[in-house]
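Only one protein chain is missing; all other protein chains are in place.
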Amino acid sequence: MTGTDQIQTTAPGNSMKMLQAMVGIGIICALMIVLTFQGTLPIIKKKKAEALEKAIFKVLPGIEKTKTFQLDQNNNFAALEGEGQEGKVAYAGYDQDGKLVGVAVEASGQGYADIIRVLYGYDPEKQEVVGFYVLESKETPGLGDKIEKDPAFQANFSALDVSLADDQSTLKNKPVTVKNGTKENPWEIDAITGATISSRAIGEIMGASTEYWAPLIHKNKEAFGLKANENKQK
Amino acid sequence: MSNPIQDKPNTGFWGSLKDSPSTDEFIKGLWRDNPVFVQVLGMCPTLAVSNTAINALAMGLATAFVLLMSNILVSSLRNFIPKQVRIASYILIIATFVTMTDYVIQAISVDLHKALGAFISLIVVNCLILSRAEAFASKNTVGKSVLDALGMGIGFTFALFCLGAVRELLGNGSLFGIPFFPENFQEWIVMILPAGGFFTLAIWLIIFNATKEKRATT
Partner (left out) sequence: MLNRTLNISTSPHITKGIGTDDIMQNVVWALLPVAIFAVYSFGMSALMVLLASVAACVLTEHFLCKFSKKESTISDWSAVITGLLLGLTLPPNFPVWMAFVGGVIAIALGKFIFGGLGYNVFNPALVGRAVLQAAFPVAITTWYPAFLENRFSTVSSSTFTMPFMEPTVDAITGATPLSAFKFDHVITPASDLALGLITGSTGETCALLILLGGIYLIARNMMNWRIPVSILATVYVLSGILHLIDSQAYPPPLFMLFSGGLMLGAVYMATDMVASPITPLGVVIYGFIIGLLVVVIRIWGGLPEGVMYAILLANAISPHIDNLIQPRVYGTAKSVKGS
């Protein structure tokens, strides 16, 4: 900063010039941002939808087609058309004959480092979790992030029992994380050695989420099936 | 020399720069005035997103792009911008290109955008870019500013890559995601944590300064 320039009192003409410069640059910048935004928006949307779709295909093995459903106030599922995924949504997946394979829902909870967001697939026929995918986690690299990659840990979720109790509104056994190597029951999650905290966090997230979603989805499983057939006829 | 604040434009390092050929504008950013190893500018992205070689390269290239574009715009508008509002104008210009880069990176790869996270937006406060705009582009022609930005940008990318490669090799046992060591290699987890960034930067600085000193003495 050169001192002498700053001390000068600004003449009226000078401030006009300043205004012109700022407004001019502002307009140029705004134009550039708007152009880039418009140009990249469809691509970004497509990529994000693709990423979600890929995750849904991962947690619901053998599906061909997905459809988004939204939960309304009366706890009924309605097919979601077009934009605006607000509120609670579930993604139903169908095989090539249009038969419902399962429903994928998102769950999140506190991990060791930050919130962990996961997507898991629920099969209302078999009443079990059939797939699991970590959408977002900041767990310690090399330790906690094994929840994303460890095949043995992932295997916990290929058939995790979340059967409903007799009253159809609660789980018979809430999924829970147990110490590594002590998994005995189909509703237990075998923890990763050395990553107890992250494993437990996943257990808690899954327990809380399945307790909420499984009865709801099971109750409304016709809603998902019907919509698929409707779609097929179109 | 390590302090590029522009108090005396006609003496010392910056004065001598005026007389040097234009190729020097490009070369100086690569080694002699390397933004990371010599000027120690832009430490936030240097330490935070150099945990893998790919992240480091992406971050370096994004910064280089913003630097190049802002240098071009600043130097072409340098006679139009009044002195009193120059910093505000520079920030406006830099922020524009950062926002554009942010969208473009998202469009290229959602995963990469997630890995770089908040640090793309933080390019706007990377003092390297503002210092080049203030110290160089506002005083030089467009051509020279392009050379300066390219040199500095490539130098920054190179430095980030040096850090990223070492950290990924030790911390992940891989380079560009390709496994480099035998399968049961023990990863040094600390290297991909923030602390590893400081260690690696310190070691590179030691190497850099040691070679420089040796050259000076011989």
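The letters A and B name the chains in turn, as written, and every chain counts its residues from 1.
In the analysis below, a residue touches a chain if its C-beta (ideal position, glycine included) is under 8 Å from a C-beta of that chain, and two chains touch if they have at least 3 such contacts.
In this text, all values refer to a predicted model and were calculated from it rather than measured experimentally.
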Of B:Trp31, B:Phe119, B:Trp188 or B:Phe208, the residue in touch with the unshown chain: B:Trp188
Residue in contact with the excluded chain [from A:Ile28, A:Val89 or A:Leu143]: A:Leu143
Hidden partner chain, residues of subunit B it touches: 181-182, 184-191, 193, 195
Interface residues of subunit A (partner: the chain not displayed): 112, 140, 142-143, 179, 193-194, 196-197, 200
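Quick note on the criterion: only the chains that are shown with their structure count from here on.
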List of subunit B residues in touch with subunit A within their complex: 77, 80-85, 88-89, 92-93, 95-97, 99-100, 103-104, 106-107, 109-111, 114, 171, 187, 189, 192-193
Contacting residues of subunit A [partner subunit B, same complex]: 2, 5-6, 10, 14, 17-18, 21-22, 24-26, 28-29, 32-33, 36-37, 39-41, 43-44, 47-48, 51, 136, 140-143
